[in-house]
Structures are given as structure tokens and as C-alpha cells.
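I have placed the structure first, in the form of C-alpha cells, so that the comments after it can refer back to it.
Presenting chain A:
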Amino acid sequence: MKNNQPDIIAFCCHYCAFTAADLAGTMRLQYPANIRIVRLPCTGRVDANMILQAFVEGADGVMVAGCEEGSCHFILGNLRALKRVTYAKKLLTEAGVNSERLEMYHIAASQGPLFAQKSKEFTERIANIMSGSANK
Partner candidate 1 sequence: MITAERKPFEAVYEFARRHQKILVLGCGTCVTVCMAGGEKEVDALASQITLAARQKDDNITVEKHTIERQCDQEFFDEQTSRKIKQADAVISLACGVGVQFCIECFTDSIVYPGVDTKFYGANTEQGIWAERCIGCGDCVLEKFGGLCPVARCSKSLLNGPCGGSAEGKCEVDPENIDCVWQLIYDRMEKLGRLDELELNVPANNWTAGRDGGPRKIVREDITL
Partner candidate 2 sequence: MKSESRLEKILASGQFALTGELGPPKSVDVDFIRQKAEYLKGKVDAVNITDNQTAIVRMSSFAVALILKEMHLEPTMQITCRDRNRLAIQSDVLGAAAHGIHNILCLTGDHQCFGNHTTAKNVFDIDAVQLIEMLRQMRDEKKFANGEEIKNSKKAPIKEPRIFIGAAVNPFADPLKFRATRLAKKINAGVDFVQTQCIYDMERFNEWMKQVRNRGLHEKVKILAGVTPLKSVGMAQYMRDCVAGLMVPDTYLERLSKAQDTAAEAINICVEQIHQLREIEGIAGIHLMAIEWEKKVPEIAEKANLLPRPRV
């Protein structure tokens, strides 16, 4: 939690999601300030351990944002990321952490508005989890 806002890490690939985030900024679109972006060459760089480590170090939610299916700059990176996110969700559930705190998104470089929208949605989701349900 930071300033009453959920602390969210967003692993974004340089070629698509990060560029979209950048574009959102240029377009002056509002998206939650509590989202901290970690730029990676490709979401294929993400593995389950990285995600778990983020939660261990205090993240309330983790987004993994990569290219649209079929458009990955490194061909299969985003598909590998999706499989690993699924696996990480399983590990989180086993450890008693709500797997809804983790999500994979596919956002093209030109989709500034989509990035802003998804960030807002995800932040709301995490806020709900933290304020409401027993299953944290």
C-alpha cells in the first residue's frame, strides 16, 4: 500500500506495452500513479520467480503486459509469458495468495488508451481485494 493506493508492479515489454504506456503519457491520459513500470526487452523475460519475488517484497498486485498474440517482437516471448503467469497463479493460490492479484495483458504499441484503461481496471480490482474479501 502506498498513499492508500495499491502498490502495483507492471512488467512491460519494451516494444509494445511500454510504448503504449509512454503514449498514454504523451496523450495526457490519466492512469493510476501507483503503478510502477518495469521495462523489459520482452515479457518472455518474466518468470514465476520474478512475480513471486515482487509479492514477497510487498507488491499488492502484479501486471504483466506484452504484445498482442502473434505480434511479439521476439516471436514467442509473450506466449511463454502467458504460460508462466498461469503457473505463477497456481503457486500463489497454493501459498494462500489470491491469484487475481496477478494478470497478463496484451497491448499493442499504439494502444495508449487501452493501457490506461487496463491499468485503472486492475488497480480497482486490487483495491477491492484489499478492502473486501477474506481471501487476500
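Candidate selection criterion: all candidates are chains of the complex that A comes from, given by their letters.
In the analysis below, a contact is a pair of C-beta atoms (placed from the backbone, for glycine too) under 8 Å apart; a residue touches a chain by one contact, two chains touch by 3 or more; residues count from 1.
Predicted model, so just to flag it, every value in this text is computed and none were measured.
Evaluated over the candidates 1 or 2, chain A touches in this complex the candidate numbered 1. Here chain A touches candidate 1 in the complex through residues 47-49, 52-53, 55-56, 91-92, 94-97, 136, going by the rule given at the top.
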